[in-house]
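The other protein chains are all here in position, but one chain of the complex has been omitted.
For clarity, chains are labelled A and B in written order, and residue numbers in each chain start from 1.
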Amino acid sequence: MSENNMPKKNPLSMQIDLAKFEKATEEEKRQQDVMSESSTFFKDSMKKLFKNPLAVFSIIVLVAIILVIIFAPMVVPYGYSEILKVNGMRDKTAMNLGPMQFSENELKYMEENNVKLFPHIFGTDELSRDYFIRVVYGTRVSLAVGFFASIIVLIIGVLYGSISGYAGGKVDLFMMRIVDVIYSLPDMLVIILLSVVLKEVMGESTGIFAKLGTNMISIFIVFGLLYWVGMARLVRGQILSVKENEYVLAAKSIGAKPGRIIWKHILPNCLSVIIITTALQIPSAIFTESFLSFIGLGVAAPMPSLGSLANTARQGIQSYPYKLLFPALMICLIVLALNLLGDGLRDALDPKLKK
Amino acid sequence: MSDTKNLVEVRDLKMHFPVKTGWNKTIPLKAVDGVSFDIKPGETLGLVGESGCGKTTVGRTLLRLYTPTSGEFRYNGELVTEKNMPSLRKEMQMVFQDPYSSLNPRMTVEDIIGEPLDVHKLYSSRDERREKILKLMETVGLNAEHATRYAHEFSGGQRQRIGIARALAVDPKFIVCDEPVSALDVSIQAQVVNMFEELQEKLGVAYLFIAHDLLVVHHISDRIAVMYLGKIVEIADADELNENPIHPYTTSLLSAVPIPDPNIARSRKRITLEGEIPSPLHTPSGCAFRTRCPYATEKCAQECPTLQDRGNGHQVACFNR
Partner (left out) sequence: MSEKILEVKNLHTSFFTDSGEVKAVNGVSFSLEAGKILGIVGESGSGKSVTAYSIMQILAGTGKVVEGEILYKGENILNYNKNQMRSFRGKVCSIIFQDPMTSLNPTFTIGSQLMEAILLHTDRNKEQARERAAEMLTLVGVNEPEKRLKQYPHELSGGMRQRVMIAMALACEPDILIADEPTTALDVTIQAQILELMQDLQKKLGMAIIMVTHDLGVIAGMCDEVIVMYGGRVCERGTADAIFYHSAHEYTKGLLRSIPSASNMKEKLVPIEGTPINLLNMPKGCAFCSRCDNAMKICLEQKPDEMWVGEDHLASCWMNVKKEMQEKAGVTNE
């Protein structure tokens, strides 16, 4: 060490209070190291999520959309399949109105009776139905399809993947080959075939199935049959890596049974990946539904979905371009918000996954 | 010492893992290849060796985390089998190396320590469970206020204490300690080593203390066994082994230990071993150490030396020393 590195200090030249050189008590020392505030993994992640402006924005958008689709039908006095009536009479002049316009009959009626009718926020369609309420119902259908399809995928995928991953060996090999086979099936073809077959089989049935339409059911079945494989593979991969942790070994050495080990030790540690994948699965399911409806394989008329609304609007695109705009915008908004939320969740729950 | 009954008796324990080398072709990886030792109640046997020598596998095989290929393991005179193992899990426990990966990050300290109690149903009420857990936390020097915290909020040393409390929960008589201090900071190691010693005095548990740090092992152990490529090459009293090592591998191992004293470090002559440890997939014929041994002869290549008593229970497996 060189001499000029640091000037020599004479301790006695400093003004020092001698009392400070007494031994500190244990109490005083302990005050120095306080453990930081207790927080769970989940709390931490949520804090991180709410610091992400994009994720917060998506949450706000989604909450707004959900509130609208829940409460709008209670406020708006029109039905999604109902042709507009004025004074109990079908209003023939109410076809293809623009946003916020009233038809001639309605204007006359309002003038005569001096009342105000509820405005047609998005206008009306070619069958004189209120377009706003149709978009609201379409969003309901699309969101519900996305949500339930993802739940189906979640349940099947997690069950299959965790059994395959935990069992390992020959069982794993066999189960994963099945997954490979399913992966190689062309999904669109299967949906079209299934909806044809289902139409034959269910033909006359009534109730909820009929209301949903055979196409809708085949979408669910296809999700149940085909789309879980991605989730299963992911869960299996996660389990294989989590299984290597010493705490799993520790649980085994304690004598814990496999069920307990999967439930208490392995799945909770795969949870973040499962949540993220599910969140990202919803927009993809919505997209698939919209696409199928757009090509005419979606929900049965008169039930609207965002895809079928867009399809109908396509025919009059030159005269009424806004009719395409509303459902398309809605799809974009939902899918974008869900994707951003999924990304935000991924960053918050599993920072290692961030590329 | 010699007339007390052995708590643990291991005879010719072998653990071979099949390794795929091609289509339908497997060769055995001889992780543990004929290991025998005894541990008396309240005694600590240190097991040292370099990575890949099979010391961790010995510990895990004893606890039946792996099913041994062959060999006998008697606990308290009773032969341990697949059948009676579940009940014996209350007697034998394990402390793991990595205090980060050995605690489930999604569980609170209370649940981690309470898990053995849950599995073996060792309490009759929630209150009793909580009381037991708090007592265990006190035993290992953890603050009871921290029972509801998650493992990631603790430092390495505290985490290792949680791991030890979990092992103690079932009141075991034998604990396998798999490198319990090697992942800890130097200033924390002594805390944990001391705690192991205090627990042994208080509870009379026996340890199989697996480690690669010879100084720590020497400090904590009554006897030390040295492993090389799946076999024990020397086993003796801790001090005896340190002062009078016989097997050439032990000698070089001892001389390679870095000693935190500049004068000793400068004056000491290191016996540096040539070469590296052979792969356990292709162990040399005869004595496994002969490829690196300065005293190797023809005989070493043909025959495998067995442990021979050189007096005072100092056993060595070598022809030439």
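To be clear about the criterion, contacts are C-beta pairs under 8 Å (C-beta built on N, C-alpha and C of every residue); 3 or more make two chains touch, one makes a residue touch a chain.
Remember, it's a predicted structure, so these values are computed and weren't measured experimentally.
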Chains shown that the absent chain touches, full complex: A, B
Residue among B:L203, B:V257 or B:A301 that touches the chain left out of view: B:V257
Contact residue for the chain not shown (choose from B:M137, B:L273, B:C287 or B:C300): B:L273
Residues from subunit A at the interface with the omitted partner, ascending: 1-2, 5-6, 8-9, 11-12, 16-24, 28-30, 32-34, 36, 48, 51
Contact footprint on subunit B, counting only the chain that is left out: 50-51, 155-158, 185-191, 193-194, 197, 212, 214-216, 218-219, 239, 242, 252-253, 255-266, 270, 272-273, 276-277
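We adopt the following convention: only the chains that are shown with their structure count from here on.
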Between subunit A and subunit B, centroid-to-centroid distance (C-alpha), Å: 49
Of subunit B, residues touching subunit A in the complex: 60, 63, 65, 86, 89-90, 93-94, 96-98, 101-107, 115-116, 119-120, 146, 148-150, 152-153, 163, 166, 170
Subunit B contact footprint on subunit A (complex, rising order): 35-36, 38-41, 245-247, 249-257, 260, 264-265, 268-269, 271
